[in-house]
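Mind looking over this structure? Questions follow.
Every protein chain but one is kept in place in this view of the complex.
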Amino acid sequence: MFSYAIFSGITLGGMYALVAMGLTLQYGVSRIMNLAYGELVIVASFIAFVFMTSLGVNPIAGLLIIIPASFALNWVIYRILLTPLVARAKNRGMLEVDSILATFGLLFIVQGVLLVWFGGNYYSYDFLNNAVDIFGATIAANRLVALGFAVVIGLGFYLILTRTRMGTALRAVAVDPTSARLVAIDVNFASCFAFTLGGAMAAVGGVLVSMFLTFSTSMGVVFTMKALIVVIMGGVGNMLGALIAGLILGVAESLVATYIDPGLTIAVTYVIFLLVLLIKPSGLFGRAAS
Amino acid sequence: MTNEILLSISGLQKAFGGLIAVNQMQFDVHEGEILGLLGPNGSGKTTVMNLISGALQANEGKIVISGKDITNLPAHKISHSGIARTFQLVRVLPDLDCVENIEAGLAYRTKPLWGDAAHAAALELLERIGLAKQAHTPAGDLTYIDQKRLELGRALALQPKLLLLDEWLAGLNPSELQDGIALVRKLKNEGLTIIMVEHVMDAIRSLCDRCVVMNAGAKIADGTPDEVLSDPEVVRAYLGDSHA
Amino acid sequence: MQISAKLRFATIAAATTAVMSTATLFGANAQETYRIGYAISKTGPGAPGAATSTIPNYEMWVKEINDAGGLKVGDKQLPIEVVEYDDRSSSEEAVRAIERLINQDKVDFILSPWGTGINLAVAPILDRAGYAHLAGTAVTDKAPQLSQRWKNSYWLLGTGEQYAVGLAEFLKGLKDEGKINDKVAMIAVADGFGIELSKAGREALEDRDFDLVYDKTYPLGSQDLATIVNDIKSLGADTFVAFSYPPGTLGLTEQSRVLGFNPKVFYAGVGTAFPLYKNRFGDNAEGVVSLGGASEDDPKIADYIKRHIAFAEREPDRWASIVNWATLQSLQQAIERAGTTDRVAINAELAKGGFDTILGTYKPGDQTFWQVGQWQDGKFVGLAPTSMEGAAELVFPKPEWKAAQ
Amino acid sequence: MLDIKKLSVSYGKHAALREVDLTVDRGEIVVMLGANGAGKSSLLKACAGLVPAHDNTRITLSGSELTELSAHKIVEAGLALVPEGRGIFGELTVRENLALGAFAKRARAAEKQNLERVIDLFPKLAERLDQAARTMSGGEQQMVAIGRALMSNPDILLLDEPSLGLSPIMTGELFKALAAIRKTGVGVLLVEQNAHQSLAISDRGYLIENGAVTGQNTAKALQSDPAVQKAFLGLGAA
């Protein structure tokens, strides 16, 4: 029972982390507090659904198209929608407020378009749903795939961010954009790149969760909130932090569901989150407030 | 000058992370005197001012004013025990006009003034610091020197026993500097006790009764301006090798 | 393809509404149409439910009437003009939208919104203005009192208690036959519906000497129910009951399949009777029990399902959709019988009942509907009350889950 | 080498710099003296592209135009700024800070040699390479900041109050290091409060008051100028 609770918590947490990692890049590096993030996750879920049910393309293969497409889409969003805000912001605080308001508008637009295309209904499809026995627990294969992606993306990006020149440059932008300009980093490009990369990760998350969750056009905000919680808990801009925070939340939910009361699973997420904020406002792995 | 001790600091310690900014500081301030707090950039002068005024919390040590222990009290309580300050980088309330800036000092002191009384008192104080004409100008639109005046006025509105001036004379041109020195001297003659952090040597020589010199967070000299400025350690630490 | 059709329809609908609202602006209102209005959750948490059970029926109903030349009132036959609003799943928006329909648009008839909360929020307003209120998607234990309170309101989906007792009674039958043991594992969504049903279910089951070995709730919005299924799996219950909402229903079914939890009676719903469920699980839907049902042998119902598929490009759900359709038929017949748009007369006709609907001869409020149904050969048939015409035999025990794909 | 002509900078209505002309040559240390708020920092920031200059301003480095370039391109052109307050990446390690210094394409080929040069200059950094920069003392942080600027292989180095927060001993070391940097042919433009020590290592100096240059001369001449003594070396009379 315990091992099952832990393991299913880990797969659940992997999903949270997966969805949150793009946002931590967008918010951490580009300072775009993207409230439309969850809608973009859902868009990818719907595209995966169409691929699967209408075109017969499996979602994992679909990623080959969805990743570059979302890259392009987010590039356009940043260039058209957000660049004017970045240009007029006198400091990061202004950009934060600006981006909250603008992406709030974007949220409605994306949701509205989805609604016109897909209506308000629930969607769900069947893929990789066979049971896999692992460490004495039975888990659906699609959840394991999602967990695998989360770990690979989390660790992969951790390595990229810490071991490569470009990654270090992205972290430098996150820490101090003004100084980053002084070491020849094109901050505008780096911000745009980080936003786009984050958007592509949102799409990957959307495709993977669509394999095992029921979704509808109005569910984006659920993902945005969960992702925000994970991002802030893990420390803004910290990929590994997001992975670990996601896993903590997943395991906590799973343990509470098993040993206390499944009715408290969402409450416990928020209790943990609020406690972390009160005790360590910069997040578990965040730097001191700056 | 009386010899009564107004402020007494002992064993004061403050660290930021691993960096010890203030290390075992101790000195007394007597009633009615102007104490100059000197030292090289980063020697911890402003940190001491922040500790006295409650902007920062000390790790160790004691700060006592008029026999009352104010160590680590919140800033508003310290201001109620008779300490007012100005800031290194001038801080006025930019969207409020001059009268309101002064009223900010009047309205929450130990004996608060409010309404008409505060308005009248504020105008009077503005007159005293030479800002009567700008009474209804937003503070943000004032010139640098006038903002400094206004900030001083706000501090005075609190009717402090002890005034902390943090580089209040910095950045003034020579004629403004003379005005500024005259103003501080007037305050001293009115009986106010003052601690000033200052780099302008002319001002230190003409105003300070006594100087405490800090280096790397610790006190290295304490005495009259002439004494400390000729102290070899002070010369080495503060004034540089070329003066040795 | 499905999507483009949806898009086309939505665009036409939007254009129509836009034209109509302009029309009202210019006061072109010489009673050339009958105006029917509704406010419904097109967005927000209620949207999926409304899109499944209600909106296609309303649209299909209007289209069928207009294709047939319009609504007959007395000797006049005029097309129906629709004024529709989005209540954004908010009670306050719904209240205002209904006020707008009544006072601004001065519509002749109002169709009910979706969901228990919103139907309750608009009920007093409809009552005051004298509109009939046929709530086809509200499940509330207070249904009898509500009908008393607002005379022209009909709470057609019954009370939670009816479903819970219906289920308990049905299970008791199985227990008495020795088919199942007395252990029941029950989970409910922590929302009005889930709580009403689980509360009534708890009492009803305990009264019938069942042992509730698991009795918990899960929060609204929680989709990961794997741990719950895993917990229940080891408790030895022959019967699993989930009073859940569609995302939970799908999640629970899927997790049960993955974990190989296959109780003899597997009950989950709302959502099981949705076409979504069958599309999603295919053969694995076989034997799953839920609330609702439809006698697809009944030609009227078979025809309705066929028309629904043709119109909306998907099947109707086998629970609220059918009730909704019956209320629309009743309303239409009441209007035709009254021969006037006068609301008092129509309300009187509604109270009389005796309409010819897909649920047979129907009187709104008489609560003749399936409490327990089951997927059998791709059809969601009614099982209980067993006294109802066309009640099917339970497929027992539930067949083994098949591997995916 | 660095040639500034008619540099004007405004913040809203407030004019911080008015038509300032200034030059720095290869292998030369030039110091700017002036009171708080005189506009010295604005000058450095304008050169580095952090604040916009007025239209008629011309800033060139070895003949190539810097005026309209964005900050990261200015670094590529060979100008590095050590900003006031150091601007190091506190969360990153010393090694990462230095590596980022070599982010400019012009510096990548010589990254290894430059790193050795910086370590030679500041041997203390060698033992701290994997420490987060913010955990170091002020002096060490200043070394990181200067080291990072040098990693970009600059032709000209701009420093804004590098001695701020340094002990006099540390300040001495710093100025020695600057003298050593000059020897490699890098031009240095310095803003300093510490007039004595900075004039001692400088070749030339400018006086800035209220946003305008009010005087310039060789460092030697400035040191003995009574007006300068009064304004900036008040102690000289002691």
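Note that the chains take the letters A, B, C and D in the order they are written out, and that residue 1 is the start of every chain.
To be clear about the criterion, a residue touches a chain if its C-beta (ideal position, glycine included) is under 8 Å from a C-beta of that chain, and two chains touch if they have at least 3 such contacts.
What we mean here is this: contacts and distances are computed from a predicted model.
A chain of this complex does not appear here, and its UniProt-recorded name among "Hydrogenase maturation factor", "Phosphoribosylformylglycinamidine synthase subunit PurS", "Branched-chain amino acid transport system permease protein" or "Heme exporter protein B" is "Branched-chain amino acid transport system permease protein". Contact with the chain that does not appear here is found for just one residue of A:A5, A:I66, A:I232 or A:A257, A:I232. Touch with the chain omitted from the figure is made, among C:P113, C:G136 or C:G192, by C:G192.
If you put the hidden chain back, the residue from B:V64, B:A104 or B:I181 that touches it is B:A104. Residues 33, 81, 84-85, 88-94, 96-98, 100-102, 104-113, 115-116, 221, 225, 228-229, 232, 261, 263-264, 266-267, 270-271, 273-274, 277-278, 281, 288-290 are the ones on chain A that touch the missing chain. The set of chain B residues touching the chain not shown comprises 16-17, 19, 21, 42, 44, 46-47, 50, 53-56, 74-76, 79-80, 84-85, 87-89, 91-96, 100, 103-105, 107-110, 112, 114-116, 154, 158. For chain C, the list of residues touching the undisplayed chain reads 10, 13-14, 17-18, 21, 42-43, 45, 84-86, 88, 90-93, 95-97, 99-100, 102-104, 116-117, 120-121, 123-125, 140, 142, 149, 190-192, 194-196, 199, 217, 219-220.
Everything that follows uses one rule, which is that only the chains that are shown with their structure count from here on.
Computed centre separation for the pair chain A/chain B is 50 angstrom, with centres defined by C-alpha atoms.
Of all residues in chain A, none touches 2 or more other chains.
Residue positions of chain C in touch with at least two other chains are not found. Contact residues on chain D toward chain A in their complex (touch as defined above): 48-50, 70-73, 75-76, 80-81, 83, 87-92, 96, 99-101, 103-105, 107, 148-149, 152. The touching residues of chain C, counted against chain A in their complex, run 1-3, 6-7, 10-11, 41-45, 47-48, 50-52, 55, 89, 187, 190, 216-219, 221-228, 230-231, 234, 246-247, 250-251, 254-255, 257-260, 271, 274, 276, 280-282, 403-405. Only residues 165, 168-169, 171-172, 175-176, 178-187, 287, 290 of chain A touch chain D when the two sit together in their complex.
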